[in-house]
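Step one of this worksheet: look at the structure below.
For this depiction, one protein chain was excluded, whereas all remaining protein chains were kept in their positions.
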Amino acid sequence: MTRLLEVEGLRAGYGQVEVLEGIDFAVDGGQKVVILGPNGAGKTTTLRALSGMVHTNGRIAFDGRSLAGMRTAEIARRGVAHVPEGRGTFPELTVQENLRLGAYVRRDGAAVKEDLRRCYGWFPRLEERQSQPAGSLSGGELQMLAMARALMLRPRLLMLDEPSLGLAPIVTRQLFRVLGEICDEQGMTVLLVEQNAGLALDFADRAYVLESGRIALSGEAQEIKDNDAVRRAYLGF
Amino acid sequence: MSERTLRVVGVWALVVLALLVPFLFGPYRVGEFTLVLAYAVAVLGLNLLVGYNGQISLGHGAFFALGAYTAALLIEKGGLPYLLTLPIAGVVAFAAGFLFGVPALRLRGLYLALVTLGLAIAFPQLIKRFDGLTEGTQGLTVEQPTAPSWLPLADDQFLYLLTLLIAAIMFVAAWSLMRSQVGRAVQAVRDGEIPASTLGIDLARTKTRVFALSAGYAGVAGALYVLAIGFVAPEAFTVTVSLAFLAAIVVGGLATIVGAVFGALFIEFVPDYASDVNDALTGVVYGGVLILFMYLLPDGAVGLLRRIGRLVARRPAAPAEAGRRPAVAPRGRGLPAGKA
Partner (left out) sequence: MERFIQVIVDGVATGSIYAALAIALVLIFRSTGIVNFAQGEMAMFSTFIAWGLYAGGVPLGLAILTTLVLSFIAGMVIERGLIRHFEGGETLTLVIVTLGLFILLNSLAGWIWGFGNRSFPSLFGDSTFTLGGVRLTVESVGIVAVLLGVVGVLFLLFQRTKIGLAMRAAALNPESSGLVGVRVGRMLMLGWGLAAALGALAGVLVAPRLFLDVNLMGSVLIYAFAAAALGGFDSAIGAVVGGWVIGISENLAGTYVDFIGADLKILVPLAIIFVVLLVRPSGLFGTREVARV
């Protein structure tokens, strides 16, 4: 098991406001890691920091190479697919165009076509709506599109920012189920940020709990889930 | 010394300097400074519209021209005393601005820019067309004010000080207006029309009134211009004038009162200086200086002064000012309102 992503002493923020006060975490190849925490803890900022969207201090090593200071497009070209808070889709472009954009940096045309077919297999709704503008999709479909778009990159690391946000519970469960299937099939490495701790802990292998810009707790996902005291103290359920 | 004190001292220093001008320079230079004052009033008017209210106009040269011709015709063909023509020119331009502002309400950014540009282009053509009244391309010579005998001043000095007085009144009026409740409403509209309307601000009224007011300022400025130059012709009021005013508000500092003075100084003296450097390359120097200015001082002259003031006053920048700007700045789609 190789260490794919290693983060040490990560500080990040907006202007004068520091949101992350030096956090450490790691993701191994093939692992599913979730970062939990309440609103404002810095979860989104963490992913944005990894994607080069905010100013950072500290060490970020991806597959041995440093990502610190790199621009977002370059990071994406390294194989890091980030599905941000706003989904990162283009409402004015069609579903198909959105997916094709996901594969923008790839040069293997035939494989891209194959991946497109596979995405439609995982998300048949997207195939139905392939020529429609993405803006006409429902919340759940949009989230599927966002995920499929990220998968089209054939990423080494898939980063998801609160995929459950704004979705009905049944849609969220379906989303996580499909995601789980894909990950098992592909051996995908996932870094997930979530508020919905229950679903996330079932899905992930390892979990970190972020509180006010610091890692408060880390461990195997199942252990954290099983530990009532920890659950109640940190995750409120 | 606090920032505020510095600011007050700065403004008073400017006033003192302005008062000294007619006694420090010869008549030609004084005449140029008189023009600067006239332009400053127009630039201030435009800044009220663009800087404080967030609308755009590429056509204020037309209101400037309207004021100029109104004053010129009233003096030469109507025999009115020149002082009286100033408020009349202002009112006429105000009314024109209001008439224009009403349909302009429906237009945003780009489209408003285009329509006002159309106005700037149309006006000199209309002046030429109605040459029966305006003397067309020939132009109209206007009798200039002379110093009253009981004042120990030369004509050029008197004219300058008179213009300074009028300009000062206009500046103080604008300053106090922008600090008042009305001014806050005006700026609120700029910062967000929907939030502003939920606060009970009547958008249509505010915007048309600001448009009209800024046009009125340009009208008064036009009248001052006529008194300063003594001649009007359509060639003096091409699109170039409108664009110069626009450049002036950015050079001076958007949404500032004093900035208008710096902007006016820029558009009056830099082209002169540019042609001194190299007559054939005037535009190259002028354009180059303009670009350089934007590079070095995107906040305008007033922005620079404020930064210096902060350093001198040695107050650490307040967190509310310096913070809250994300390290990844969202791409500004400010004025020409395109896609959000």
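A and B label the chains in the order they appear, each numbered from 1.
What we mean here is this: contacts are C-beta pairs under 8 Å (C-beta built on N, C-alpha and C of every residue); 3 or more make two chains touch, one makes a residue touch a chain.
What you are looking at is a predicted structure, and each value in this text was computed from that prediction instead of being measured.
A.B. asks: Looking at the full complex, which residue from A:Leu101, A:Leu165 or A:Cys183 touches the chain that isn't shown here?
C.D. replies: Answering carefully, the residue with contact to the hidden chain is A:Leu101.
A.B. asks: Can you tell me which of B:Gly26, B:Gly78 or B:Gly283 touches the chain that was removed from the display?
C.D. replies: For the chain that is not drawn, the touching residue is B:Gly283.
A.B. asks: Out of A:Arg59, A:Arg77 or A:Arg156, which residue would touch the omitted chain in the full complex?
C.D. replies: Considering the complete complex, A:Arg77 is the one touching the chain left out.
A.B. asks: Where does subunit B touch the missing chain, residue by residue?
C.D. replies: So the residues of subunit B touching the unseen chain are 50, 103, 106-108, 110-111, 113-115, 117-118, 121-122, 125, 128-129, 192-195, 243, 246-247, 250-251, 254, 280-284, 286-291, 294-295, 298, 328-340.
A.B. asks: Considering the whole complex rather than only what is displayed, give the residues of subunit A touching the chain that is not shown.
C.D. replies: Touch with the absent chain occurs at residues 51, 53, 71-74, 76-77, 81-82, 84, 86, 88-90, 92-93, 97, 100-102, 104-105, 149, 153.
Note that only the chains that are shown with their structure count from here on.
A.B. asks: Mind checking the centre-to-centre distance between subunit A and subunit B? Centres are C-alpha means, answer in whole Å.
C.D. replies: 52
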